[in-house]
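Omission of a single protein chain aside, the complex is shown with its protein chains in their original locations.
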Amino acid sequence: MFFQRLTSVKLGAAFAAALTVTAVPASATECIAPSNPGGGWDFTCRTIGRILSELGLVDGNVQVTNMPGGVGAVTFAMVAAERPDDADLIVATSTVGITQIAQGRYPAPLDAMRYLAMLGADVGVIAVDNDSPIQTLAELNAAMVEDPTALVTAGSSGAGGWDHIRLLMVAQAAGVDDLGAIRWVQFDGGTDAVTQMMGGQIDVVSTDLGEIAGFVESGDIRILAALSDDPIPAFPDIPTAISQGIDVTGYNWRGLYTGGQVTDEQYASWVERLETLYNSENWQTAATESGLVPIWRGGAEFEAFVREQAEVMEQISRDIGVIE
Amino acid sequence: MSVRILGVAIFVIAALYTWQAGNYVVNFGDVLGPSVFPVIVGVPMMILSASLVVFPTGQVEWPAPQRMWRQAAALAVLVGYTMTLEPFGFPLATFALIALIGIILGGAAWRAALLGAVMAPALWALFDKVLGLPLDFLGTLFGRG
Partner (left out) sequence: MEILSLLGHGFAVAMTPLNIALLLLGCFIGTLLGALPGLGPVNGVAVLIPLTFAFGFDPTSSMILLCAVYFGCMYGGRISSILLNIPGDEPAIMTTLDGYPMAVQGQAANALAISGVASFVGATIAVVGLSLFAPVLARAAIHFGPADYFALYILAFATIGGIAGVDPRKTLLSALIGLLLATVGIDPISGVPRYTGDNYHLYDGIEPIVALVGLFAISEILMLLEKHVRDRPKAIPVGSWLPQWGAIWRTRAAMLRGSGVGFVAGVLPGAGASLGSFMAYVTEKQWSNKKGTFGKGDPRGVAAPEAGNNAASGGALIPMLSLGVPGSGTTAVLLAMLVSLNVQPGPLLFERQPDLVWGLVASLYMANVALLILNLPMIGIFTRLMMTPTWALMPVVAAVTFVGVYGISNSVFDLEMMVFFGVVGYILRKLDVSLVPLVLGLLLGGDMERNLRRAMSISDGDWSILIASPISIVLYILTAGFLALSVWLALRDHRQSQAERLTEG
């Protein structure tokens, strides 16, 4: 009747939903965001899903399913076990997900999936409260070198996750020896971490800029460094870490994977459609407005990139001491 | 007696739970770690359940055997529903669920069957058509998939 023609969105409470192939109408394209609503993966699925149907690249709407759990591990395991050949399924992933795989935190290896494309990247930033005595990245680094335990740092990932590693990479470049001594606190999102910093509970936040950009514009927090090669177009005044002598970049790219057993034609078709989407005005606008830098890598090039990044990430995690 | 058995059961669960917590270790960046909170929960559970074993309160009257059989039958129907929902599809499995539970609860067989025959398609229509939560009309057995 009223909602008859609508594809459903299963959200929130859809806990580890064992979505069998049979349960989903055969024609529906589905994008799984392996997180709760509101985060980066959720944004990826919702925005890409919306634009895919706006551009007519899929039949009807794209059904967005939230399947949180284990920083993407639940979804990864489900796709590997139950839907490896479902060509109508795409799953959001990012540097965060690849970091988890590189550290052996997913129940299946990297090869279990085929990686489609990267469509944009969020830039990692190091931020302090507006009232903080720390004015520059150099001052932060000096404080951490003098006493690694002096400051409380936080972000949206757990210990050893990408937000944490980015901060440790900066500290390592600055010459902090005992990286394990730096205090790290996990929050459920970058916004949670920032508000706790404004409340005086923690001193430094390391996370993606996109989610917390509003607090930068309102003047509540101060960004010490952007972990990008070039200044961010939306915030040209924020200095990069490189420009301050710390040679660290920390992007969080946003991309998609599909099951490991989809055929080459189906894979190629997805890459082609995503490239069309990437080049559209809709995506460029949506990405920029939400603080992403549009970047394209697709198909075989992207597969190679993912593999290389996983190796690099494993090496960094080993160096820093996150894994043995 | 029943309370004592409950106390023993909870004590065993809590003990296993607390013991298992010791296996969850991380050595990087997580001060308290994943094992302390389960211990904080498990130890008072053991103390409280042990106190229930020693000083039980309350009397329990379990149902007569033939009523227990009815309960077992109801549970069998509920478990059966979880197994037949996907093969048989939603309306058929739900018809059986409503009719059988209705009969077990003392309804006349033909009335319970009629209720199931009306409510099962109605619920399917409400969820699949009105709320947009897709439910299979025909199950995997009948070629849907």
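Of note:
Labels for the chains are A and B, by order of writing; each one numbers its residues from 1.
Here, a residue touches a chain if its C-beta (ideal position, glycine included) is under 8 Å from a C-beta of that chain, and two chains touch if they have at least 3 such contacts.
What you see is a predicted model; the values in this text were computed from it and never measured.
The chain we do not see here touches A, B in the full complex.
Only one residue from A:Val185, A:Val248, A:Val262 or A:Leu292 touches the chain missing from this view: A:Val185. For the chain left out of this panel, the touching residue among A:Asn61, A:Gln172, A:Ser269 or A:Gln309 is A:Asn61.
Listed residues A:Asp178, A:Glu289 or A:Asp319: the one in touch with the omitted chain is A:Glu289.
Annotation for subunit B: contacts to the undisplayed chain at residues 2-3, 6, 10, 13-14, 17, 20-21, 24, 26, 30-34, 36-38, 41-42, 44-45, 48-49, 51-52, 57-58, 60, 62-63, 67-68, 70-71, 74-75, 78-79, 81-83, 85-86, 90, 94, 97-107, 111-112, 115-116, 119-120, 123, 127, 131-133, 135.
Touching the omitted chain from subunit A are residues 3, 5-20, 23-24, 36-38, 42-43, 46-47, 50, 61, 67-71, 73-74, 77-78, 81, 100, 105, 107, 149, 152, 158-161, 183-189, 191-192, 195-196, 198-202, 211, 213-215, 217-218, 220, 286, 289-290.
Please note the rule applied: only the chains that are shown with their structure count from here on.
Measuring from the averaged C-alpha position of subunit A to that of subunit B gives a distance of 37 Å.
The touching residues of subunit A, counted against subunit B in their complex, run 1-4, 6-8, 10, 20-25, 158-160, 164, 180, 183-184, 321-322. Looking at the complex, you find that subunit B touches subunit A at residues 26, 28-31, 86, 129-134, 136, 139-140, 144-145.
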